[in-house]
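To start, the structure itself, in structure tokens.
The complex appears here minus one protein chain, its other protein chains still in place.
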Amino acid sequence: MRPSKRRPDQLRSVQITRHYTRHAEGSVLIECGDTRIICTASVDEKVPLFLRGKGQGWLTAEYGMLPRSTNERMQREAAKGKQSGRTMEIQRLIGRALRSVMDLTKLGERTIQVDCDVIQADGGTRTASITGAFVAVHDAIGTLLRKQAIEATPITGHVAAVSVGVYEGVPMLDLDYLEDSRCDTDMNIVMTDDLGLVEMQGTAEGMPFSRNDLDMMLDLAQQGIRELIAAQKNALNR
Amino acid sequence: MRPSKRRPDQLRSVQITRHYTRHAEGSVLIECGDTRIICTASVDEKVPLFLRGKGQGWLTAEYGMLPRSTNERMQREAAKGKQSGRTMEIQRLIGRALRSVMDLTKLGERTIQVDCDVIQADGGTRTASITGAFVAVHDAIGTLLRKQAIEATPITGHVAAVSVGVYEGVPMLDLDYLEDSRCDTDMNIVMTDDLGLVEMQGTAEGMPFSRNDLDMMLDLAQQGIRELIAAQKNALNR
Amino acid sequence: MRPSKRRPDQLRSVQITRHYTRHAEGSVLIECGDTRIICTASVDEKVPLFLRGKGQGWLTAEYGMLPRSTNERMQREAAKGKQSGRTMEIQRLIGRALRSVMDLTKLGERTIQVDCDVIQADGGTRTASITGAFVAVHDAIGTLLRKQAIEATPITGHVAAVSVGVYEGVPMLDLDYLEDSRCDTDMNIVMTDDLGLVEMQGTAEGMPFSRNDLDMMLDLAQQGIRELIAAQKNALNR
Amino acid sequence: MRPSKRRPDQLRSVQITRHYTRHAEGSVLIECGDTRIICTASVDEKVPLFLRGKGQGWLTAEYGMLPRSTNERMQREAAKGKQSGRTMEIQRLIGRALRSVMDLTKLGERTIQVDCDVIQADGGTRTASITGAFVAVHDAIGTLLRKQAIEATPITGHVAAVSVGVYEGVPMLDLDYLEDSRCDTDMNIVMTDDLGLVEMQGTAEGMPFSRNDLDMMLDLAQQGIRELIAAQKNALNR
Amino acid sequence: MRPSKRRPDQLRSVQITRHYTRHAEGSVLIECGDTRIICTASVDEKVPLFLRGKGQGWLTAEYGMLPRSTNERMQREAAKGKQSGRTMEIQRLIGRALRSVMDLTKLGERTIQVDCDVIQADGGTRTASITGAFVAVHDAIGTLLRKQAIEATPITGHVAAVSVGVYEGVPMLDLDYLEDSRCDTDMNIVMTDDLGLVEMQGTAEGMPFSRNDLDMMLDLAQQGIRELIAAQKNALNR
Partner (left out) sequence: MRPSKRRPDQLRSVQITRHYTRHAEGSVLIECGDTRIICTASVDEKVPLFLRGKGQGWLTAEYGMLPRSTNERMQREAAKGKQSGRTMEIQRLIGRALRSVMDLTKLGERTIQVDCDVIQADGGTRTASITGAFVAVHDAIGTLLRKQAIEATPITGHVAAVSVGVYEGVPMLDLDYLEDSRCDTDMNIVMTDDLGLVEMQGTAEGMPFSRNDLDMMLDLAQQGIRELIAAQKNALNR
């Protein structure tokens, strides 16, 4: 049995709260078990230099953790004066994942700036960031549509992410911190609503994993993504 | 009448939620109107170099704003690679204010690290940080007392802070963002529960202010601080 | 009796030397007792981005200390690669204080860049910087008037600053380093020549201070500011 | 047909030159087609702080590109003052991949510091870095064994890496720059000599990829890794 | 006898390999004994701000060492986040030396960006960088001439550099690392092909040197420069 007492294929409970803060065009609190992240999507009426004049938009993401979102207080990155490699890796992943369901030519010359800030961490912050940020982006696009700043939505489908892993030889879905820190393999999967693979990043922390392990993990991920996209749709319909 | 429709001497509604996040020894969400700040107090079992071996503790504070806590998205300080002068000024103020009610010799050689992170900003973030952080520190000290790491509380009294200002010639209590950006004088007052002055920082944004204005602002501040300390006590008794 | 042997209401001797260095439009050496600061005002024929095209000017200030201006050598901020929080706080204060007596719409689209560099420190460097920099700005404006770059002076009055404190229970004017490091309360007051309050920043280092202490400190400050503005006028008439 | 005229399952020609530079304990030039990388392994007789006193060793990696290793000159990271997110991501990957075949308890309290510096880039620099660095590490360990600094090798197997992708709908092995920049999916696979998966990082640049695509890519990768490990063994036997 | 067994006036063997890497307009590997440096010259179709619109070009240089190009691994400057004073000093020297034989008005509004990256160091890296970079610049200019981007070559002559020193009282040419670290005086000389002096930088590491020592060192340098320029010409004729 896993430390969290969940079944191997059991997701943590997910809550997606829209309009969580007041200023952003899209603002979502996502809670996956004890992991809590504020995801905002801000509209910036310009594009980065490399896209200027090309008639298309951009989406980019930043990620941060409150210093005491974790069990041991981490040093504040703003005070240290630089973002860690882990932070950079995660924010690049979030950006790529969200762009995979955006037709940026329909956005016009503007940028959707996503911010994912972890209030409380219990594993899976990068995947929850993607799942939550999709809803925030959806709301920001909704604002643009209502203002008639764009004619059609650039969003081409849903995208969500979940972690899977091999814990004591058994493939498992949606690892919390304790499970993650003890597992042999840790993999993050990003999928669209038609179950196309957008990103997969797997690391064998201890033993290498086999292609059979991989298949079982992908089965679990597929099921988890389906539930997470259902939760996104649910939240967007409220 | 002021933009917020409040009376000149009327504080915004204050909510202090303890145990807001799970990991920190003290964790508080303070809400003053639309201003929402997470204040955590973490215990670090060492002191900075300049105090090592002196048999006393230390308390220090850091402050940050989520990029989209404000109306316009601000650049993330971690991404920019440095904290602004404003951030540094505020975190130094929070640290001094909280140390004013701490007998650090009773803390032992450990540091209370305070983090104030603004989730949503509507004026008065530095004063709300102080008011909320006091409660988080109180809870962190409580943890140390329960673990018998210290014998007696180092806390010597309550401390809270509030802003006052002169808006269209009339002194007013607890300015929100709109009031703050239009007022002539903006002053932040930090006081203890016996109404001793700990910090005062006043700036004439437009016209200089007179000693008479100052007196009226101090009267308002005194009343506001009383109410805020009552809210702190209330929260600590729950 | 105070360590400096001065009476509680006695300012240190003040010397203001204009045209101290050759290149700047305004260049002043101010000496307050053993505190010696070079204040220069440079004219830059452009404004920061946020003011471009608005038909008004700007004034900004920077502050630094020579590494061995103090008793213990401080690390050079340029070598460390960042300015301390204290430095940032002081230079923001100097800028605000000087802007309080400038009608920036009369300056045209140019910036007055003030630099205050402490050659020797003995307490009160931020207040002496303000008092000295005012004269440097006055000279820089004089250059612009003589060149007919502007038609009328943007300067609307004098501004000067002084510290006050409570030392062993007695309010005192213009603390030197020794007095400052032992006092209970330390307050910096910035006033105009009609004794309007522009900035006040008070900190209780030990015991909180009362409103009665505050009143006595303000009386002292008022008297000190009057003498400092007389010294400015004296220097400007030479 | 692919731009490089290779068959879909055809690796670029691989050259591994040992003892390429004189100072490092292990120094390898790896050439995969036009991609050329110097990989060195240096022995440092201490471990990072977090491992001090734990009786085990560490392996860490850094990665860089000469500014004109690419078609367009890139800004020198040392001059810019920071490493890009891409650089950090790659060097973290190289370190994890190499540690997967190291029993660090057999290394003693020392660190193997790997440096991978790209002299000329034509796609696949991160995977070639891993393949080449393994040989450099092997040589550095050889030095320690010959000096009898360690008793048994900490190396538990071979590790190598290769890229695979989907180019115009067809899965392909070992993409060069041109192929990489036009392909729909780009995946980097790290495997051991018993074909255990150590890392997989796949990104759909255009269309999401299916599990069937993934299977075909893994088949290709498996074959490529076999050939690369044969090349490593070949080089180590010379 | 000197540690390297060479005669006092004997240069190390020099190899200049053109077209060493594929992307740069000029790319040279220079080997002086065990010192090996990749020198590239890249053409950038713009000039720095201070030259914009002046109808002339610019040439600038950067210098770096691979972390393990030296006997002890050096910290990577990109990871440290800043270039050392030594690095800055060397790259400024390389730029000045190369500009001394360039008529920048004939280059048009473009910049030649030189990069000198030390693959293996054994003394004399800054002088070998200059000698090698000249050839790379020559090739980059050749590219511009062939493309008819410029009409006439901006190159006005050859430039090369060599070190001389006083080792155990005897002036010697072209010091390797061992000789350099033990010598009393270390001097770098940059000369044109008509033996005009462009740069000389001499440092007495131990005893000061006399004008007689200086004369003997200059005689040696003159001879060395002649041989190095012959090697440049040789390489350019191949």
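Chains here go by letter, A, B, C, D and E, matching the order in which they are written, and residues are numbered from 1 within each.
What we mean here is this: contacts are C-beta pairs under 8 Å (C-beta built on N, C-alpha and C of every residue); 3 or more make two chains touch, one makes a residue touch a chain.
As the structure is a prediction and not an experimental result, all values here were calculated from the model.
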Partner chains on view for the chain not depicted: C, E
Residue of C:54, C:82 or C:147 in touch with the missing chain, whole complex considered: C:82
Option from C:4, C:40, C:131 or C:232 whose C-beta touches the chain left out: C:40
Contact residue for the chain not shown (choose from C:4, C:27, C:100 or C:201): C:27
Chain C residues that touch the omitted chain in the full complex: 21-24, 27, 34, 36, 38, 40, 42, 44, 62, 64, 66-71, 73, 76-83, 87, 113, 115, 117, 119-121
Those residues of chain E which, in the complete complex, touch the missing chain: 82, 84-86, 88-89, 91-92, 96, 100, 191-192, 194, 196-204, 207-211, 213-214, 218
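To be clear about the criterion, only the chains that are shown with their structure count from here on.
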Shortest contact path, chain A to chain E, counted in steps: 2
Distance in touch steps, counted as few as possible, from chain C out to chain D: 3
Rotational angle, Cα trace of chain A fitted to chain C, multiple of 5°: 120
Averaged-CA centre spacing for the pair chain E and chain D, given as whole angstrom: 33
Inter-chain centre distance, chain B versus chain E - centres from mean C-alpha coordinates, in Å: 59
Euclidean distance of C-alpha centroids - chain B vs chain C, Å: 28
Shared interface positions of chain D, touching two or more other chains: 82
Pairs of chains in contact (touch as defined earlier), listed by label: A-B, A-D, B-C, D-E
